[in-house]
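Structure first, commentary second.
Every protein chain except one is present and positioned as in the full complex.
On to chain A.
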Amino acid sequence: MKNIQHTLLVILCATFIFSCKKSSDSPATGTGKVSLEFDNRAGDAELVFGTTYTTAAGEQISFTKFNYYISNVVFIKADGSSYVVPKDSCYYLVQHDVEESRGPLVSNIPAGDYTAIQFVLGVDSAKCAAPVEQRTGVLDPAGEGQDMYWSWNSGYIFLKTEGTSAQSTMENTFMYHIGGFGGTTSATINNIKTIKLIAPEDPIMVRTNRQPDIHMYVDAMKLFNGTTNISVATDPMVMFAPYSTTIANNYQHMFSINHVHND
């Protein structure tokens, strides 16, 4: 009994402290929504299909497609505690040419101040091997996910980018379709990337009466420019091949939180 009283006291105090922190704010109870804004960039500019960019390898490229899956979102507080968004409600397919796909909304997040988020770039291995009834929405291989599924080597394409380049040795085009979830009975290549991003200044303040927007920069050029600089002349097409891991190791660094809108 004493314990319960003690716990209640702590909760009361905590509520009091939090509610005092910002007088205009509703207390950090209940749940709220957060918008994940994926702002695709090319270096320091907005990514525009058809615009020519120069890679670190000195090649001129232009994008015609830039799609990727985001899943398994986690909101993390300064003390390390976290809220894991129920897996089945957070599979997102970001398509650069589909504006509404670039700002998915996550609901039912417990109110509180979060200082970091974590997500998977790709689709987790359990879902890659899931029965057909669990492949709905963006994961429907004959629906919204039809462009992101390999039928001959069953699995999702985690990131798909295509474009043109005068330096390409494949009819002036490049195609990178990167997937590989680690296999079921055999251990195959695994390009599932878990990415953790720290909010640079303000925390993500989830409240019942606010909808914070996590404005992420996603620099598509990091796919080409990284630990290994990718050349469209030498590797114009990479799909399910060992070299895909080199590309995935590059593009896992393309995300950062530029700022958080809490208003």
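Methods note: contacts are C-beta pairs under 8 Å (C-beta built on N, C-alpha and C of every residue); 3 or more make two chains touch, one makes a residue touch a chain; residues count from 1.
Note that contacts and distances are computed from a predicted model.
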The chain dropped from view, which UniProt name applies: "Signal recognition particle protein", "Cytochrome-c peroxidase", "Sugar ABC transporter permease" or "CcmD family protein"?
-> "Cytochrome-c peroxidase"
Which residue, A:118, A:188, A:211 or A:256, contacts the hidden chain when the whole complex is considered?
-> A:188
Among A:149, A:176 or A:224, single out the residue that touches the unshown chain.
-> A:149
Would you indicate which residue among A:57, A:74, A:175 or A:241 is in contact with the undisplayed chain?
-> A:241
Which chain A residues would touch the chain omitted from the figure, given the whole complex?
-> 129-133, 135-136, 140-143, 146, 149, 151-154, 183-189, 240-242
